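Contents: one structure, followed by commentary.
Note that one protein chain is taken out, while the other chains of the complex remain in position.
We call the chains A, B, C and D, going by the order they appear; numbering starts again at 1 in every chain.
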Amino acid sequence: MQAIINRAKELLADGTVARVLGWKAGDLPYNPEPAYFETEEELKDFVYNGFCGANLSKYMIEASKLEGKTMVCLKPCDTYSFNQLLKEHRVDRDKAYIVGVGCKGKLDIERIKKQGIKGIESIEGAEISDEAETLKIQTIYGEKTLPYADAMLERCHVCKGKEHMVFDEQIGESKETKDAERFDEVAKIEAMSPEEKFAFFQSELSKCIRCNACRNACPACSCRKCVFDSNKFDSSQKANADSFEEKMFHIIRAFHVAGRCTDCGECSRVCPQGIPLHLFNRKFIKDIDELYGEYQAGEDTDSKAPLTNYTFEDAEPSIVGKRG
Amino acid sequence: MPLENKEFKPKIVAFCCNWCSYAGADLAGSSRLTYPADVKIIRVPCSCRVNPMFILRAFEKGADGVIMCGCHPGDCHYSTGNYYARRRMTLLFSMLDYIGVENGRTRVEWVSAAEGVKFSDTMNSFVEKIYSLGENVRLGDLRCKQ
Amino acid sequence: MSSQKKQAELIKEISGVNPLKCMKCGKCSATCPSYNEMDIKPHQFVSYVINEDIESLVNSKSLWKCLSCFACVERCPRDVKPGKLIDAARQVVVRQKDQNYLLADEIPELIDPDLPQQLLVSAFRRYRR
Amino acid sequence: MYKIAKENLSALFQLIADNQELYLPVKSAGQTNFAAWSKEAEVDLDTLKTVKSAKDAFFPQSEGLYTVKKEGKKMSIEPESLKEQDFVVFGMKACDVKGLEVLDNVFLSDPVDTFYAARRDHGTIVAMACHEPEETCFCKVFGIDAANPASDVAVWTVGEDLYWKALTEKGEALTETVKELFADDEAGEAAVDAEKEAIHNIVEKLPYMNLSLEGWNGNALSEKFDSPIWEELYKPCLACGTCTFVCPTCQCYDIKDYTAGNSVSRYRCWDSCMYSDFTMMAHGNNRTSQMQRFRQRFMHKLVYYPANNDGMYSCVGCGRCVEKCPQALNIVKVVKAFQNQGGEK
Partner (left out) sequence: MQRIGVFVCHCGSNIAATVDVSKVAETALMEPGVVHAEDYQYMCSEAGQAKIAAAIQEKGLTGIVVCSCSPRMHEATFRKAAERAGLNPYMVEIANIREHCSWIHKDMEEATKKAVILMRAAVAKVNLNTPLQAGESRVTKRALVIGGGIAGIQTALDIADAGYEVDIVEKTPSIGGRMSQLDKTFPTLDCSACILTPKMVEASAHEKINIYTYSEVEKVSGFVGDFTVDIRKKARCVDMDKCTGCGVCQEKCPSKKALSEFNRGLNTRSAIYTPFAQAIPNVPVIDREACIKFKTGKCGICSKVCQAGAIDYEQKDEIITEKYGAIVVATGFDTINLDKYDEYAYSQSKDVITSLELERVMNAAGPTHGHLERLSDGKAPKEIIFIQCVGSRCSDDRGKPYCSKICCMYTAKHAMLIRDKYPDVNVTVFYIDVRTPGKNFDEFYRRAVEQYGVNYIKGQVGKVIPQPDGKLLVQGSDLLDNRQILKEADMVVLATAIEPNPDVRKIATMLTASIDTNNFLTEAHAKLRPVESPTAGIFLSGVCQGPKDIPETVAQAGAAAVKAIGLLAKDKLLTNPCTAQSDVLLCNGCSTCENVCPYGAISYEDKEVNDHGIRETRRVAVVNNALCQGCGACTVACPSGAMDLQGFSNRQIIAEVDAICR
């Protein structure tokens, strides 16, 4: 973390960048927030630890409009999003000085609390630099420990790898966190009967409160105005009065980002109701991989996206029924 | 056709591209090839004009089946439209299957302007399928069912 | 499914070859060093699989005459690769001999001294695991 | 003071539900929210905070107002009926109960919101003292006592038992219908007092307990409104509505029409001042930037509302926004930011 701060100071001092986009320490042990730093003085609050899960690439849309360059800290998975935004002309590469920061898996406070840990006072072991395999959590109700891996976000268990797809320089070591297959969850649902599938999604989606956090956090959902906010399709809906509407919203949202979604996992991270929204996006990714060849959005900036491409031999839609 | 449930009259929306399938439907008409009146056709310039939102919208408003017809791959009036449509619909249908919507409520069929017979056969078999599946309860808005 | 059909399917599965892609150019036969030793020629292998006459195939001399030099695999313009079909047919025979795989101890007495060394090597390369 | 063993709670719920609707925290797909009780429902009284507050029971996220039907050229209007059935909300916490007071000031003052009023009339609240308050709680800052919820019935958990005390007439009436399941336990007072003290002790240790609201009041309008701090604060905000929708006191709604075949139903649904189309009018929007929208939310909670309600804040310190904001922004950080700024000046 100190290395990032030192570099940020240098870049600010020599005028390479006008500001730094990173994270600021919060008032609880686990709530750092995305923040801009414009002076050396402000950088005293800079923090980079296991709770810095937010994908900052989307902030670069606005930062690209600002005067001067922005030094942005991107984790390996965030760089895919940045590339995808670059491909869609939403961010300006020349306005970004990308520091690829290392990652040893990001922590999920919801998951920690789900394991019965409450009244948290301090957390040890969340620093990116230390080698701790266990979190030591001091609470009002006593000290608890938790293996680091048990506190990680879902997305870190199926990590795409710790390589930055785009960067100006890299700071910090990474640690491999992948210990599960990315499509296993999807395959499990695919294997269910239609009734089970329906019941599963019904119970998950009925929690949706249409707060739009998934959409607003999503780097692929970068529309100036979402179709669900405009009256272009007569689809503007602020809340669901019927269970159908969440389905419509989430299916169309997933469809609109199909072939563009990098599977960064922000949607699931930010959902206040813990809906596994990545299951929608990942289903499309799995289908695309299987039907049209492996494709990872954000891996590059010039390949044709699967939905703006075709081959003469593409599968017919009837394959859906045949795959069983 | 087996009409076990006499009460059930399905609503079926068919999107047909102007150049092939709509003409195929016209040919079915002028050849007096019958298919059930449950099918209502919407004319679009090309199958690539069919937005997945239209399909979900139809289900929302109470449709029991949605079918999309376009030119055969390679014959699109706009060269490539149906290739894009094919990918879009494949993914959409796969997603509907994934969330537990019965297979067969949606279909894509390529019907040329010369295939009046295929058009009516397709509609007959699709309607039959929808009758066998019964009312669409998983994808509709309850307010439209009242 | 008849057993012949099953075996044909199995050969296709093992080899990963779609024999229908063959355009009968004969380049495989043209390129084969063991051609004259064979009763069923490499290009004919394809039609035997298509016609599901696996019995003739597995009983042919050719099956064991192929050197697995893969010249035909290399040069086939249609991705049909008769060499792989032959390889797959051999595997079918091997699997038919019940329990699938040989034990190392059983091998010496089964070796025919007339078999080309290359075949042995390629066979082991293929069937280990 | 009555007592009931925790293991007998399902019988209690059954008995309440025999006569009226019962809403209580239910765990579904991993999350605990208020929902109607049923035999199959997985009741969860251990989770301190439901994701959404119990606000839905009185002010649902979406609620029909009336339906217009058309037959031929004839039109008819059918208003949605008001709540007529009594219901019980079990398991609210002191902060949520206070939240209702905030809503009351809005909906029950003239012109009275009849839909809300009907629900308030028919609802009985059984609130639980907070057995183990958490680090995100700061209700004390707003003068709320987590150990003594101001509800119709207050409930305390002590060991394997639940202590029950009616505080209002409604509470008494409810108690009458379920008394058969209770044991009288006057000695319970002591146990409850011990629990209260334990709660108070924990509350004192919470990190936000000493949050100072100095300078935040109905008169602070221009000073706070024009502060440059907002420019810094809002930046990470994604403009989602999470804070609004989990908040027990947010009361803004939008009115929408839904066309269903031959009828149009008009309904209202929660709206969020964080949304770009909040209070969108024909000419456009009166708050054009996210900074303005962000500021609106906190100014409303800490300045505008107190200005109109005798200094009462429209935040109850439940801490849900602290927990749920995707980018870790919240009202505490806002208050602290102004405090620090003040210190530097």
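Note that contacts are C-beta pairs under 8 Å (C-beta built on N, C-alpha and C of every residue); 3 or more make two chains touch, one makes a residue touch a chain.
Being a predicted model, the structure only gives us computed values, none of them experimental.
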Neighbouring displayed chains - absent chain, whole complex: A, B, C, D
Of A:139, A:202 or A:230, the one touching the omitted chain in the full complex: A:230
Which residue of B:35, B:93, B:110 or B:126 touches the chain not shown here: B:35
On chain A, residues whose C-beta touches the chain left out of the figure: 65, 87-90, 222-227, 230, 232-234, 256-257, 304-305, 307-309, 311
Touch list for chain B against the chain that is not drawn: 11, 13, 18, 22-23, 25-26, 28-30, 32-35, 37, 40-46, 48-54, 57-58, 61-63, 74-75, 77-81, 84, 88, 120, 144
For chain D, the residues touching the chain missing from this view: 72-73, 259, 261-262, 284-285, 288-289
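The criterion applied here is as follows: only the chains that are shown with their structure count from here on.
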Pair with more cross-chain C-beta pairs in contact, given A-B and B-D: A-B
Centroid distance [mean C-alpha coordinates] between chain D and chain B, Å: 46
Chain A residues counted as touching two or more neighbouring chains: 241
Full enumeration of touching chain pairs: A-B, A-D, B-D
Residues on chain A engaged by chain B in the complex (per definition of touch): 186, 189-190, 192, 194-202, 227, 233, 235, 241-245, 247-248, 251-252, 254-255, 258, 280, 283-284, 287-288, 291-292, 306-312, 314-321
Contact footprint of chain A on chain B as seen in their complex: 51-53, 56-57, 60, 73-74, 80, 83-84, 86-104, 106-108, 138-143
Chain A partner contacts - residues on chain D that touch it in the complex: 28-31, 33, 48, 51-52, 61-62, 64, 132-136, 202, 205-208, 232, 235-236, 238-242, 244-246, 254, 256, 258, 267, 269-272, 275-277, 322-324, 326-329, 332-333, 336
